[in-house]
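I'd like to ask some things about the structure below.
Subset of chains shown; positions unchanged.
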Amino acid sequence: MTDDETAPAADTQPISLDLLVILRHPPHGSSWLREGVDVALVAAAFGQAVGLLFQGDGVFALVEGQGAGPLGQKGTHAQLAMLEMYDIERLWVSASALRARGLTLADLALPALALEADEIDHLVHAQPRTLLF
Amino acid sequence: MMLHLLNRSPQFDGIYWDLSEAFGAEDHLLLIEDACYAALPAAAASLAAFGGRVSVLSEDAASRGLLDRLSDGVTVVDMAGFVALTATFPRSLSWF
Amino acid sequence: MIDRPYDVLSYALLVHAAPYSEQGALSALRFAQAAVAQGHRVSSVFFYRDGVHNASMLMAPPQDEVHLAEGWRSLAQEHGTELLVCVAAGLRRGLMSAEESARHGREAHNVEPPFVLTGLGQLVDAMLGNDRVITFAP
């Protein structure tokens, strides 16, 4: 079912963070993604261990080559570049969401791990707190 | 053990899919607002992934005229029951 | 429900839904009322995204419709619920306290206590400091 680029990561099952933020909305068309990442950044700044799971159209947030909008409105690409600075290094993406959109991990601007459905189930249930945007 | 809250109609099937990826064997799904329409028999396919562990909020189903039309497998809970579900399940996650 | 076969819990609500456009804000208020009726504590409601408009004191719905801002105010007055409005989300969208209004050189404001403009850190605190966090969205 999985090829090289969407191989499940062996180390994802037991990880428990303080907060998992699930991002389901695409960038640009609304501010869901941006305001969701804001919560992740602030939680990290408050010393919480935070991870991000991209599902559905949320995987488009990671597509390489994005820019600002035509009226200079910021996309999420600049914001995502701040993740590492805030020690948010756990990025997961839904493997099925990638497949449905014709994307592979090679299309993404940041390193992420692709998870199949059962792994997403395990990941979500290992977290004490989860917010969805 | 997790309570999932869902408020969108089955027309938004992408949400139902994403929810199904995160839905665990001991989880429960509560349909509120426009998700009540998923409790119609014609929408049974949209709930197939949730193994009968599905409730619908009575007052939202009632205002939509759905109380007499619900699928057999879906439990009806009132607002007090909604609160009780959030108390019983240690965590909840809202899908929209 | 009356015997409460579970502990009394503290809740935080996170409201993303705009008043009058989506049902989410009404659902959140209904849920809060039902939770306190069962003896739980709703310690805070955090308004984010278009949910910030719930805090507007200029809201003037028709007489025969629910007045959402009044509903939230009653909850705060009767049950001590904190009403927290994300300041970054609010300022973008036109929600200002007297203090923010002065800071921005405006002549008016539309947010007053018990609604309080505050940072996202308060949302993090609310998540850490309560037994349950329930999100209501559009």
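Letters A, B and C mark the chains in the order given here, with residues in each chain numbered from 1 onward.
What we mean here is this: a contact is a pair of C-beta atoms (placed from the backbone, for glycine too) under 8 Å apart; a residue touches a chain by one contact, two chains touch by 3 or more.
Note that this is a predicted model, so its numbers are computed, not measured.
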Whole-assembly formula, with each chain kind represented once in the display: A x2, B x2, C x2
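Here, only the chains that are shown with their structure count from here on.
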Winner on C-beta contact pairs when B-C is weighed against A-C: B-C
Inter-centroid spacing, chain C versus chain B (mean Cα positions, whole Å): 24
Whole-Å separation of chain centres (CA-atom averages), chain A against chain C: 28
Contacts with two or more other chains, residues of chain B listed in rising order: 91, 93-94, 96
Per-residue overlap in chain A, given as positions that touch at least 2 other chains: 129, 132
Touching residues on chain A, where the partner in the complex is chain C: 19, 31-32, 35, 38-39, 42-43, 45-46, 48, 129, 131-132
Touch list for chain B against partner chain C, complex: 5, 7, 32-34, 59-60, 79-84, 86-88, 91-94, 96
Contact set on chain C toward chain A in their complex: 14, 48-49, 88-89, 119-121, 123-124, 127-128, 133, 135
